[in-house]
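One protein chain omitted, others in place.
Note that the chains are named A and B in the order they appear, and that numbering of residues resets to 1 at the start of each chain.
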Amino acid sequence: MKKSLWNLYVWQLKDVILASLIAVLFAVVCYATVHSVVFAVTPLVTPFGFGDIAIEFVFGIFFFSAIFSPYIMQKPGVATVVGTLTGLIQILMGSAFSSTVLVSALVQGLSAEAVFAMFRYRKFNWFTMLLAALACTVGSFVLAWYRGLWTDLDPGFVATRFIIRAVSALLISGIAAKFLADRLAKAGVLKSYPLGAKYKGEPDES
Amino acid sequence: MSDFLFRINPFYKFTFLVVFATVITFIHSFWMNVWVFGACIFLLLTGTRPAQHIKALKILIPVTVFAVSLFFSGLFFGGGATGPFGGISTASTQSGMNMATRFYSFVGIGLLISLTTDPYALVKSLRTHAKLPRKFAYGMLAAIHLLPHMKTEYQNARLAFRVRGVPVGPLSLKPIFAMLVNAFRWSEMLSIAMISRGFYE
Partner (left out) sequence: MNLDARGLTFKYFENARQPVIEDFSISIESGKITLLVGKSGCGKSTLGYILAGLYPENCGYLTEGGVYFGGVNLSTFTPDKRAACVSMMFQNPDLQFCMNHLENELYFCLENIGVPEPERPPRIKTAVNTLGISHLLLRSFNSLSGGEKQKCALCCILAIGAKCIILDEAFANINKESAREIIGHIKTLGFTVLAIDHNVALWEGNVDRTVSMDGTYPKTFDFRPTLHDTGAEVLSVRSLQVNGIRYPDMVFPKGSITAIVGKSGSGKTTFFRTIIKQCKYQGEIHFFGRELSRWRSKHVFAKCGIVFQNPSNQFLALNAFDEVLFSVNRWHTGKDKATKEKKTMELLSVFDLERYKKYSPYLLSQGQQRRLAVLTMIAGEQELLLLDEPTYGQDYENIVAIMELLLEKARQGLTVIFATHNETLADLCAHQTIRIGD
């Protein structure tokens, strides 16, 4: 038994603020994207029944914080806590989806957490990141299913949505999140976190 | 005209509404959706001030666009229908109506939460009733308080890249990278400032 491995992350104040800031940032990006999608794209495709599919193309943004943060902090509990914080922040910001966003955020956080836990918080690579993005897709989809939005829709239609959401998750919360985090580490911004510990951002000879 | 919704204990109101929204996810009924949304609007009209009514209206415009598109999704793909203009039936119309009204009912409850809750009051009440740790409570508020600052910095970052001859599209990662750098810097500075004012768990 390696006890130390299962120690939960000790949250410092700056980690909480950081997680909240990431949540705020992406909530704003989301909000802007959703609105532009709703106003620009949705009306065009609505007459064909594809209106609410438009949102699926950017759905990965909602998972970003719950996958990005554990990749940087690499400790148990991070995905769940950050996921939930993201939901809470959106409520505090006055989102129109206040009633459902908290539960969605919790489910997404737990889904990502499950993947990282499966690898005992030791492996943080392309594979686990992409898997976590997929897990979030599945988690959010199961929840949406339970909420009964699509239970009586055509299976082919639902499957299409699932594929679009999965691709969006892989691109945004898998690939882009890892890319951004790695770049931040190389820029020396993450010195005090496990991911950035090996980069000092300055050459050795100095 | 009154504002009684503001005076209810924010934590109880918040918990009740979130639990209520979660419970009704398991009940699929057109009339329940209509009643829930109607009740929410009634409460909003009687329990909030005109400023909130205008905000609600602004939110309901994109919501309506989305609800209409949900209706069409149901119309063309629900209740046995399998594509645009292929097999619209009473069942599929019903399905579309269900989906659109269900969405309205969620939004109605969401409006009750977001328009009648002051973030500071909610966090204070979460601390006393839900034992939310201080660092989470104040950490979140600190982040929210940076929101306007963040918006201007984001616009500045986009502008700065354009001035340097780098095109930035709406989904470009470069300004987001700059904002993440800021987030790391700000979280350190802000936490140190808070600790210098005696912040202690």
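As a convention for this text, contacts are C-beta pairs under 8 Å (C-beta built on N, C-alpha and C of every residue); 3 or more make two chains touch, one makes a residue touch a chain.
The model shown is predicted, which means the values in this text are computed figures rather than measured ones.
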Omitted-chain contact residue, chosen from B:50, B:170 or B:198: B:198
Residue ranges of subunit B at the interface with the undisplayed chain: 120, 138-139, 141-142, 145-146, 148-149, 153, 156-157, 159-166, 174, 178, 181-182, 185-186, 188-200
Subunit A residues that touch the omitted chain in the full complex: 14, 183, 186-189, 192, 200-203, 206
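Here is the rule we use: only the chains that are shown with their structure count from here on.
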Between subunit A and subunit B, centroid-to-centroid distance (C-alpha), Å: 17
Residues of subunit A that touch subunit B when the two form their complex: 11-25, 28-29, 33-36, 38-39, 42-43, 45-54, 85, 88-89, 91-103, 146-149, 151-154, 156-157, 176, 179-180, 183-184, 187, 189-190
Residues of subunit B touching subunit A in the complex: 14, 17-18, 20-22, 25-26, 28, 59, 62-63, 65-66, 68-70, 72-84, 95, 99, 102-103, 106-107, 109-115, 117, 119, 122-123, 135-136, 138-144, 146-147, 150-151, 154, 170-171, 173, 176-177, 179-181, 183-188, 190-192, 194-195, 199
